[in-house]
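To start, the structure itself, in structure tokens.
Excluded from the complex is one protein chain; the other protein chains are retained at their positions.
Order as written gives the chain letters A, B and C; numbering starts at 1 within each chain.
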């Protein structure tokens, strides 16, 4: 391997990730908030990066991969830099995951960041899940300090790359 | 949890990691280079971030943790942004890890980034290991685009935090 | 290490595990059976070994360790040799784990062996859990071909040792 040279910071930046702007993200449309005294909104998160994890409490890869990663993000970044939010978007087994079950789940898995319950719809797919065009769970949306969607993961996100992407958004000018 | 507000980017930056300057790092003092046609130097890596992994081929946690992480870094960042270098710093079992063994090791573990063989000394601790005050293996040094040491890990480094720290150095002005 | 000699099969047997007889196990006292057309009883399992896994669907180590092991047992042994039974013994968060939630859980985690719902009591600890003096979840009871308890695990059981213990019970005369 021959390491290349003559690279400046600007082009580095461009080549690293240069996360695309996927447009402004609509506000969360949810029924209820857990793990927070007051409801949150994406609007009030401006100036900070947001990692929004859509999950279901009976989704195996949410439990084994996405939620542990969300907890690690909460440890790696300060509250001033990153807001971690869970979005419980139930699109199957609706009657199996009521609020009382979700509350026990969060306690057993020691999830302490704010979790919103997505607003149910008559068609089965809850509202925020529809608005954000999520394909299933787990999904992870990275939102920049201006409220724009910059990354949309469906399935697992690599830890190293995710840490780097969030830092890119933390350091970028609004 | 109550999410805090009124945070600007500048203070975010300050709070994220704000990796300290641990001083300029002396040039590598090594016997030989593998996996590269021409010898490397830290000098010629200016303008890029360097992740320098000191390891021994018979060190269990190097094999299970540090070297797989180094390979993942190689995937996550471009060559323009990050140089990944292995430093084979043998300080025990010297006769057990000659160059011929290291070459086979690199092949079997599919390690393709440049690896330097630290210069042996009569006292057992090789030269670069002494110069960098490494406490053992695995050790990881993060070097910024100006050649200054910014982070010194002895033992495992968290993937998410490492990705973020490297990105901080990639994006910082020289 | 000096390997010892002059060992005969009989004494080997004695030294391997020689699982103690912990007494006859009372019959299961449960409310309902899932994943089976007809209710099971320990009585009808005579002539086969039984691995009885007590769990809760919101118990993290049940999900990460015990239930995957139960599924592996189901693959490793035939139905003629080993009966694998799940026992859903809810002793906390009672309202969070109703039958409809358990059914969805079993489907999502692809658990196909019979699962009994422990009979609830007014005191919170369900009946079979009381009768078997279980200390919590996950618990694993190994029952021999005569219906006697031979091993009682609370927490994780080592895969290799468990495979060996079950084989000991499969091969032992009734």
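Please note the rule applied: a contact is a pair of C-beta atoms (placed from the backbone, for glycine too) under 8 Å apart; a residue touches a chain by one contact, two chains touch by 3 or more.
Note that the structure is predicted; figures quoted are calculated from it, not measured.
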Where does the absent chain touch, in terms of which shown chains it meets?
B, C
Which candidate, B:55, B:105, B:132 or B:153, sits in contact with the chain we can't see?
B:105
Touching the absent chain when the full complex is considered, from B:66, B:97 or B:116
B:97
On chain B, the omitted chain is touched by residues 58-60, 63-64, 92-93, 95-97, 100-101, 103-105, 107-109
Suppose we count only contacts with the excluded chain; which residues of chain C make the list?
1-9, 11-13, 15-16, 35-38, 40, 44-45, 47-48, 69, 72-73, 76-81, 83, 112-114, 145, 158-168, 170-171, 173-174
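Methods note: only the chains that are shown with their structure count from here on.
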Quickly list, by label, the chains bordering both chain A and chain C.
none
Select the chain whose centre, defined as the mean of its C-alpha atoms, is least distant from the mean of all protein C-alpha atoms.
A
At the place where copies chain A and chain B touch, is the share of residue numbers found on both sides over half (same) or under half (different)?
same
Between chain A and chain C, what is the gap in Å from one C-alpha centre to the other?
38
Between the Cα centroids of chain B and chain C the separation in whole angstrom comes to 48
Approximately how many whole Å separate the CA-defined centres of chain A and chain B?
30
What are the residues of chain B that contact at least two other chains?
none
